[in-house]
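Missing here: one protein chain of the complex. Every other protein chain is in place.
By written order: A and B. Residues from 1 in each chain.
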C-alpha cells in the first residue's frame, strides 16, 4: 500500500491500532479549540472511552492506595492525546497541516506519594512523536492535581503551530 | 439610551449590576499583565471584595466537608474574571479593542471529592461570553489545586488577542 502524504499521520495511527473519533464537545461554556493567527489552543481533553464524549475510560487517582497503575495512567494519557489530535484535525482539516506541536500540558489526578508523572505523560508524548514525527516534538508541563474535573485521571491540553 | 460602540462591554456589565474597578496590583515581584505583540497575558486574578485589592470575598476550599458551595465558587470565578477585565481595560484603554479572549486558565482550591470544576468556572466564562460576545469566546483549562496563593478559592488567568 502506498500512503499518500496527507494520510500519513492517520496511517501511523491505524498501524498502532488507533483511530480518530469526532472531536469531543466541551463540558462547559467554552470552546474545545480556538485558532489565533497560526496557533491552535485546545481546552482540556479527557480520556473518553472509544473517543466518544460522555464516558471516561477510567476515573480516580493514579498511584497511592487503591489508585490506578502507571500503565493505566499511560493509557489515559494516550486516549486524551487522541482526543487532542481529533480536535486538531477538526481545526485544520488534515493533520499534515500541523507544523509543530508546541506544548503539551498534562494534568494528572495523583495519589499520595506518586511522582512518576513523566512515565504517565509519555503516553501522550509518544503518540505525538510517533504520529507526527519531527512535527510532534514538543515542550511539556506535568501537574499532579488534587482534584480534576469529572474525576478524570488525566487531562491533556495542546498548543500547536499550523503550517 | 443609545450605547456608543466603545462603551458596549461596560454597558453590558452595568446591566448585570457589575462595574469595573481599578486593575488590582500584583502580590509579588511580577507584572499584573504584559503585552507582547498583539497578545496580552494576565497574571492570576483573585476574587477581591468589590474588586478592591486586599480583601478576598471568600477564602477556603470549594466542596468537601465545610467547603464553599458551587454557587459561591461561581461567584468567585465571576469576581476574578471581573478583575481580569479590569486588567485588560488597563492594558488597552477600552474593552472594545479586545479581538479575542484566547484562553482562560481557572485555578480552583478544591475539597476532597469535588469534581464540578466546569460549573464553577462558567462563572468566568459566562461573564466573558456575555460582556464581549463572539470576542469573548475562549478555550479554558480547569485545575483543582491542593493549595492556592492567599487561600483563594479561585484564580483566573487570561490570554487575549488585541485588535
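Assume a contact is a pair of C-beta atoms (placed from the backbone, for glycine too) under 8 Å apart; a residue touches a chain by one contact, two chains touch by 3 or more.
Quick caveat: nothing in here was measured; it's all calculated off a predicted structure.
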Inset, instruction - Identify the residue among A:9, A:24 or A:144 that touches the chain left out of the display. - result: A:144
Inset, instruction - Mind listing the subunit A residues that contact the chain we can't see here? - result: 39, 63, 100, 102-104, 108, 110-119, 121-122, 125-126, 129, 137-146, 161
Legend entry - Contact set of subunit B toward the excluded chain (per top definition): 26-34, 36-37, 41-44, 105, 107, 109, 143, 145-151, 157
